[in-house]
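Data first, discussion second: the structure below is written as structure tokens.
With one protein chain held back, the other chains of the complex are shown just where they sit.
Chain IDs A and B follow the sequence of writing; residue 1 opens each chain.
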Amino acid sequence: MTKAVGLLIALFALWLALSGYFKPFLLTLGILSCLFTVFIAARMKLLDEEAVPLQLRLSLLLYWGWLGREVFKSAVAVSKVILARQMPISQQLIAIPCTQKTEMGHVIFANSITLTPGTVTVEAGGGRFLVHALTEGFAAPEGFAEMDKRVTAVEVR
Amino acid sequence: MDMSTIDLLRDIASGIAFAAGAVFLLIGTFGLIRLPDVWSRLHAAGIVDTVGAELMLVGMMIQAGFTQATVKLLLISLFLFITSPTATHAVANAAFIAGIRPVRLRRNEAAEVIGETAKKAAKS
Partner (left out) sequence: MPMFLAAAAAIFVAILLVLIRLFAGPTLYDRVLAVNTFGTLTVLLLSILGFITGRPDFLDIAMLYALINFVSTIAILKFFRYRALGRASANGEDR
């Protein structure tokens, strides 16, 4: 029930942000459509932990800020590789251990690795990620350990 | 500070964001052409999808100010932030399953992660 109400509030907030209408008639229509969507979601048994965007907490936003800086730094590094006269690429497929407990934690870590230019998560299995790195520098285990630690700190338990 | 100063500062800030975004977009798409195989091109596409696109959107947000347009731009950048790594991962994973391997591969620890699947892919 709390999940249904949470989803309803989130959906209606999205409706308000996208429409920008505040007339009573249109607001009623918006609430009705949100209620119908929640009803369908409940019928499809979609109301689990991931249905309600409660993962959006302050620690996650701070993590996104840190991630943004990392993304920018590695984007500059990849740009240097692209623009170098002799492109110094030495491609690697490396196994990266991950210490997250929940599925959501794994998703956040794998997506963070992919989001940083220079590294892409290819496959997951056995508590490890298979990561493709563009050069030796992007494959350094220290960077991954740092990111792994931060993701484990922000994941929902 | 009067209005024209604020407008000037806003134009300068968004101009910097647009210029930086455009540089990253062009470098990324240039890399898409120049890099040797699909695995290395994933990273060039990553530059376009993350830094280039987000900087452009930030430039537009600065121009829009506190309006509904900024909310929509924030939502667009959130969607790109979540969907672009997922799409990149999907391409990488599909190429991996199809048995395409990077050229001049220096280190390969694929067997440690998937074991049987990797051996099967290596055989075929």
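Observations
Note that a residue touches a chain if its C-beta (ideal position, glycine included) is under 8 Å from a C-beta of that chain, and two chains touch if they have at least 3 such contacts.
These figures come from a predicted structure and were not determined experimentally.
Touch, as defined at the top, links the missing chain to these shown chains in the whole complex: B. In the full complex, chain B touches the omitted chain through residues 11, 14-15, 18, 21-22, 25-26, 28-30, 32-33, 38, 41-42, 45, 48-49, 52-53, 56-57, 59-60, 63-64, 67-69, 72-73, 75-76, 79-80, 83-84, 86-88, 90-91, 94-95, 97-98, 100.
Assume only the chains that are shown with their structure count from here on.
Those residues of chain A lying in contact with chain B across their complex are 17-18, 20, 71-72, 75, 78-79, 82-83, 87, 89-95, 110-112, 114-126, 128-130, 132, 134, 136, 139. Residues 24, 27-28, 30-31, 34-36, 39-40, 42-44, 46-47, 50-51, 68, 71-72, 75, 81-82, 84-86, 88-89, 92-93, 96, 102-110, 112-115 of chain B are the ones that touch chain A when the two sit in their complex.
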